[in-house]
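As structure tokens, the structure follows; a few thoughts come after it.
Every protein chain of the complex appears in place save one, which is left out.
Should a chain be cited, it is by its letter among A and B, assigned in written order, with residues numbered from 1 in that chain.
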Amino acid sequence: MQTSIDKLIKLTQPGQEADAILRKCVHCGFCNATCPTYQLLGDELDGPRGRIYLIKQALEGNAVTRKTQTHLDRCLNCLACETTCPSGVEYHRLLDIGRNWVDQHVQRSAYDNVRRKLLRGILPYKRRFHFLLSLGQMMSFILPDAVKRAIPARQIRSPWPDKQHQRKMLVLDGCVQPSLAPNINTATARVLAALGISLVKADKAGCCGAVSWHLSAPEEARVFMRQNIDAWWPFIEAGIEAIVMTASGCGSVVKEYGAYLADDKNYAQKARRVSELTKDISEILVNEDLSFFNNTIKNIGKPQRVAFHAPCTLQHGQKITGVVETILQQAGYELTHVPDAHLCCGSAGTYSILQKDLSQQLLINKLKSLENDHPDVIVTMNIGCLNHLASGANTKVLHVVELLEKGLRQGKSLN
Amino acid sequence: MNPIINNDDTVQLQELTQNAYAKKIPLRIFGSDTKSFYGNKIQGHPLCLVNHVGIVDYEPAELVLTARAGTKLREIEALLHSAGQMLAFEPPYFGEEATWGGTVACGFSGPRRPYAGALRDSILGVRMINGKGEQLRFGGKVIKNVAGYDASRLMAGALGTLGILLDISVKVIPRPQLEMTLVLEQTPEEAITYMNTLAGGPVPLSAAAYVDGQVLIRLSGTQAAVQAAAVKISGQEHEPSSSFWQQLKEHSHPFFSTETPLWRLSLLPGSPMLKIPGDWMLDWGGAQRWLKTNEPANLIRDAVQAAGGHATLFRQGELKDQQMKDGENTPVFHPLSKPLASVHEKLKTAFDPEYILNRNQLYT
Partner (left out) sequence: MSENRNTLSKQFLQFLPDNAVLTHNEDLHPYECDGLSAYRQVPLVVVIPETIEHIVRIVNICRKTNTPIVCRGAGTSVSGGALPLENGVLLSLAKFNRILNIDPVNRLACVQPGVRNLAISQATQSYGLYYAPDPSSQIACSIGGNVAENAGGVHCLKYGLTVHNILQLKIVTIEGELLTLGGSGLDGPGYDLLALLTGSEGMLGIIVEIVVKLLPVPECASVVLAAFDEIEHAGNAVTEIIASGIIPAGLEMMDRHATRAAEEYVHAGYPDNAAAILLCELDGIKEEVSAQISQVKDILLKHRAVQTRIAKDEVERQLLWAGRKGAFPAVVRLAPDYYCMDGTIPRRKLAFVLNRISELSEEYQLAIANVFHAGDGNLHPLILYDANKPGELHRSEELGGKILELCLEVGGTITGEHGVGVEKLNQMCVQFDTLELSQFHAIKHAFDPDELLNPGKAVPSLHRCAELGAMHVHEGKLPFPDIERF
């Protein structure tokens, strides 16, 4: 596509990058076909092609208003469009640049500002979030139904395996997951322990930076990134095999640390190393011998029927497709048919809070397709999706490792 | 095979039409008059196309044939046959001498129609003379062509009311290696379900009809395909395969030898049997139904319209003036809604401003 990026912007590094990305777009419109918001709203401005055009307009020096900002805000960042794009347009990079540019030039409403600041001020901080969540769980009887549904019941933590194995991996504890679903990482530790791998935590690591990054606060995000790198570095030097991500949302960001900190002299190299070592838990499991799990399941009898929801950050962000399905089948589960599996569930980080209407419509559609084939359980790979789906599902929603760990326990008790 | 005569009559035909246009003389366009029974009766100065003959272009590997309107259909089919090809739409002749132009103008398709396409589906291009005596070419000789409005397919079934067809190019297809017909005793309702179920599955179906308590299914394709399919579906083999379909296509089947008016009903193939008294024969897997009846036109047309279809009085038979007041004939074609009729009229004017081409043959 022809561009004439405003000279001022083109001189900057992001401006040049945006220009290069825009030049790749041929305006074919394939992306709209798989865009969740375009499907709901039917407006060119609410699809990737239109957003690319809006960003192009802005970067070419045209006046931007709240209108452009609204359409960019509505983007879920699910990146289904990138999977569909035959021309290899890196939409997520362009969106980051476009959002930052627009947010610098367009004032948000006071209400909007407060909401966004609050999210940035709470979610990434384990203790603050934990406090508020516990309060919510205690006081749930006075909360309206809609809010109540979004708050999961308190989980009883199962013990972390203590046996030490030769193989060691590091796990990102994250920010909201330890409070919402502490068992995911415990389950991961137990599953890996069964495979002869010890999972360790770095206490000083925290939020991966995604919340700030997607709310147009890149510098704040980089602070979180550097903190994590510092926390992990001793472990990396000690020779851990991988940094395991149990939330694909975090994984897709940590895998980009190398790119996000490329201009930081002190951290660029370390960030690259971190990104290289970062693996989604599915990437670890698929290379292990899971026949052990399979046997335990077989002993129980009829295979459980499982609907898998692939988080966007897994299938589009990290381009990991078919891997979880393979794991589940190897572990003896039967997969149900899920139509429109490429579509986002509407969780999308803070989206479920900032774009409630769209988020809820997507959730309804997603649950319809997940429950379409009457599964016994729905599984996914990201805490955000898990919590969002569970708020409306009639079927139990688990993380894949929780399901595997359950199988492990049942198998043991039978043996 | 005798070589086909080659004669281009364009200049004479064009002069004639220009003259008629200038003097507003209505023309009656015809070839061998094999299908003159069809359509509303018309008057006009005769304009005959039988001397405009010849194959203009035929290269089997291109799957395209172009012939002049006066060329005999049998000569075209014989030529195609010799190259292992055929017309996909299996056109009825209704007379040995049927011409290429008349075939296209009437737009009839045979039993293969639902599975291999209608006559209009095969058309790629025409050269024609409009009502002002202008010579025009639309479409072309290639399989895909979307330049300009599709005026050439519009000529199929227009009964010459929009133009005098000079040359018509069509897509042709390879002849199947093998054809086989299977017969099964069924009620009409069973047959409708059966024919549509088969059409919805992977069967090399090429015709499906129902008459006299029997459903007849024709399979066409490679030897392997036909034999494999024949094993899967039930029915007695009917030999020779071609005889019934030939009779059906040419209306030489005993069902059609009658003086009773013959109606052609176009319906959803799966429509249940309509409750109109008369004798029925189903073709095109149920999408084309023949009805012999003396019931009044409006009763038939109302019933068909209610089922979403349309009815053509294909042959008048003894049905003459007695049903209509003031001695008018029953209109042959299904009356159009007012806005649709208005579009027809405007389109007719666009091609033939003085209404000299087969005036009133389709709609008055």
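Basically, contacts are C-beta pairs under 8 Å (C-beta built on N, C-alpha and C of every residue); 3 or more make two chains touch, one makes a residue touch a chain.
Fair warning: this is a prediction, and the values are worked out from it, not measured in the lab.
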item	value
Touch with the omitted chain, as defined above, among B:53, B:162, B:191 or B:248	B:162
Touch criterion as defined above, residue of B:46, B:148 or B:213 at the omitted chain	B:148
Residue in contact with the excluded chain [from B:267, B:281 or B:356]	B:267
Contacting the left-out chain in the complete assembly, out of A:49, A:120 or A:255	A:49
Positions on chain B where the hidden chain makes contact	59-64, 84, 107, 113-114, 117-118, 120-121, 130, 134-138, 140-151, 153-154, 156-158, 162, 173-175, 196, 199-204, 221-222, 224-225, 227-229, 266-270, 284, 287-288, 307-310, 312, 333-334, 336-337, 339-340, 343-344, 346-347, 349-351, 362-363
Absent chain, residues of chain A that touch it	1-4, 23-24, 26-34, 38-39, 42-45, 49-50, 53-54, 57, 62-65, 67-68, 84-88, 339
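Rule of thumb we're sticking to: only the chains that are shown with their structure count from here on.
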item	value
Averaged-CA centre spacing for the pair chain B and chain A, given as whole angstrom	61
